[in-house]
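Subset of chains shown; positions unchanged.
A and B are the chain letters, set down in written order, and residue numbers restart from 1 in every chain.
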Amino acid sequence: MEANLLAKKFLKKRVEPINVEKINSVSEMLSAFNDTSFQSRNLAKCADIYVKMLQDPDQPTIFLGLAGAMIPAGMKRVVSTLVRKRMVDVIVTTGSNPYHDIVETFGYLHYKGSPDMNDMELFRYGIDRIYDTLAEDTKYRKVDDRLAVLADEIRKREPDRITMSSREFLYVVGDLIDKEGIEKEKRNSFVWNCWKHGVPIFVPALCDSSIGLALTQHYINCISKGLKPLIIDQIKDNTEIFNIKKSSKKTGVIYIGGGVPKNYIQQTAYLEEIFGIPNRGHDYGFQITTDRPEWGGLSGCTFKEGISWGKEKHTGMYTACYCDATIAFPLIVKAVLERLGNKWTRKRKTKN
Amino acid sequence: MEANLLAKKFLKKRVEPINVEKINSVSEMLSAFNDTSFQSRNLAKCADIYVKMLQDPDQPTIFLGLAGAMIPAGMKRVVSTLVRKRMVDVIVTTGSNPYHDIVETFGYLHYKGSPDMNDMELFRYGIDRIYDTLAEDTKYRKVDDRLAVLADEIRKREPDRITMSSREFLYVVGDLIDKEGIEKEKRNSFVWNCWKHGVPIFVPALCDSSIGLALTQHYINCISKGLKPLIIDQIKDNTEIFNIKKSSKKTGVIYIGGGVPKNYIQQTAYLEEIFGIPNRGHDYGFQITTDRPEWGGLSGCTFKEGISWGKEKHTGMYTACYCDATIAFPLIVKAVLERLGNKWTRKRKTKN
C-alpha cells in the first residue's frame, strides 16, 4: 500500500488518446502528441524546445546542422523560412545542400522518380538518381562550370586574396545567385536567403561535394596555367564559428541528420572547453535522425553522451526524434510558426 | 542529344519545395508531401491510397493489422474513429491492443514516463514500463481477474459451448465493456466501437497476451475443479476471416507495424490461392513500419515480395512508409478525414 502511495509520484500525467477529429492544425496535432507516446511524443518535444529557444530572452544563437540531400527532398523553402524569420543564426551543412540549392536557382530542377528504376538505363540517359528523385547530369555540369569560373573571377577580382573560408565562399555564391539566379527560385533558395539575411553558411567538407569538384576544375586549370588557385581555408572556418560561439551568451542546436554538420556544431562547445572556457555546452538542442546510438558513431549518439564531453549541459533541454527528416522537419517548423503567429519574426539585437 | 529527348520521359514531375507558410491543414501538408521526396512522399502516398480504397465503388473490404502497443501510445481513438466511420471492416491485432483498451475502459490509465527510469525502483512500486509509458501492475491484475471470471460466465451461460474463436471472445469482451466500462472511456474504446459497429476483431495469438493469461487463470481454475474450461479455437478464426475474404469482391490492407497481424491478413489471400481461387491478392495496401526487408522477416517484407506469393496483385496499389506509427498513423487518418469531410461516413451495402 505504501508502495502504492510512492508509486503515485510516477503516475501523474495520463497518456491522452489523441482525437484527430478535433484537431484543426499541425500545431494542434503536435500539441496532442505531447500526451501520446513513443516518437510522436518526441516530435512534440522538438517543437516545444524550439519555441523555448526562440523565446528565451537571452537570445541564444541557434545553429542548424543540415545533413543529407535536403534540396532534392524538397526542403529548401523550410530552411529559407527559418532564415527569413531569423529562426536560425548559423547553418552548417554538407556541400550537397547548397549545391543542389544553387542548381535549382539556375532553373535546373529535381524530378520525382522511384527507387526501383533501372539505373543502367538512367546512366545512358544522363540521369542521376537520389533514391526516388532524379536530376540531369548535363545540367549539373553547367553549374559546375559556372562555379569554377566564379573561383576564377574571385581570384581576378582580388589578386592578393588567395584563401577563403567556406563561409566566405558561400557568401560569394549567394551573391552569384542574386545576380544570375532565376527570380522565382531565388526567393526560395536558402543560400540566397542566408546571403540576404546575414546568416553564415559553413561547409566544413566543401571538397567533398560538387562544389568541391567545381573548385577542383578551377584548381587544376590554374595550376596548368601557372596561376595560383583559390584555396579554401577550412581552419579559418573553425576560428569564425568559434568566435560566434564565444560571443553568444547561450546557444541552441538543431540537427537534421548527423554527419559532419552535427559533429562540427557539437565541437564548437568542445573547442571552448579546450580554450579553458568552462561550462559552455549548448543550452538547447533537438535532433531528427534515423541513426541510433548502438553503432557508436557521432551521428547517432545521444545528447546525454554529449554531456560527458561538455558539449551539452546537464541543465539543458534536449530531445531526439527518430524519424525521417522529410516528415518531421516540416511538421516541427509548421507547428512552431503557428504558435508564434504568421507575422512573427525573431528580433535579434545583433547580427551574427 | 537523343538521349536527352529520351530522358525527358523520366523528368516530368518536378520535386516542389514545400512551403509550410502556405499550408493550412494536415491534409494540405500531406498533399504537399506528394511532391517532396523520401519518406514524406511515401506518407503522402499512404493517404492517397487510403482515399482510393474508401472511394472504390466496389467497396473493398478493408483489413487493419495492428501490431505493437498502440493503446499506451495513445492511438485508441484513431482506431475508434476508423471503426465508427466504417473506414475499416476487419481488425487483426496483437492481444495487447485490446487488453490495454479494456484496461482503460475500466478506468485504469496509462501514464507518461521516460525510457531512462530506474526499472528496479519501478518494480518495487508495482509499475510496469512500456518504453516511455507506465501502468500500475495491480490494476492490470484486477482486469485479468474480471476477464477470467468472464470466461467462467461464458461457460455457465452456455454450458454446451466449449469453444470460441478469438473473434467471438472479443465480441463478448465488447459486451462486457458496454455493461461495465466507464462511460467516458467506453466511447473511445476501439473494442467497444467494434462491438457496436459490427467490426470483427481477430487476435490470432490470443494466448500470447494478458487476455491469454486471464484465460489461463480460468483454465487452471476449471481443471482444478474438474470443470471444462473455455477453449479458444484459433483455426475457427481462420475459417471466419477466410469467409470474409472469399465473399469480398476486393480487399484493401493497412498494416500498422508487422508481426502476426500483418502475416495473418497477408495469408487470407494466400489461403484462397491454396483453395484454388486464383488471382485473389489484396487490391490496395499501405504499411507503416520501422522494420526493413534486409532481415528476411515477414514484418519488414515489401508488398512487391507479396506479389510472388499471390498475396498482392501486380496491378494493385501499394506503398510502405518507414516511420514510427505514432507519427504517421494519426497524420494519415487526419488527412483522409479532411479530404472526405467531417460528416462523411463510409456507406456499406452489407455488414461484414
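Just so it is clear, a contact is a pair of C-beta atoms (placed from the backbone, for glycine too) under 8 Å apart; a residue touches a chain by one contact, two chains touch by 3 or more.
Because the structure is a prediction, the values reported are computed rather than measured.
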*Copy number across the full structure, from 2 displayed chains*: 4
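Just so it is clear, only the chains that are shown with their structure count from here on.
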_Just the number, please: Cα centre separation of chain A and chain B in whole Å._
36
*Over in the complex, which chain A residues touch chain B? Could you list them?*
3-4, 6-7, 10-21, 23-26, 29, 32-33, 35-41, 43, 71-78, 81, 104, 109-113, 116-117, 122, 124-127, 130-134, 136, 138, 188, 322-324, 326-328, 330-331, 333-334, 337, 342
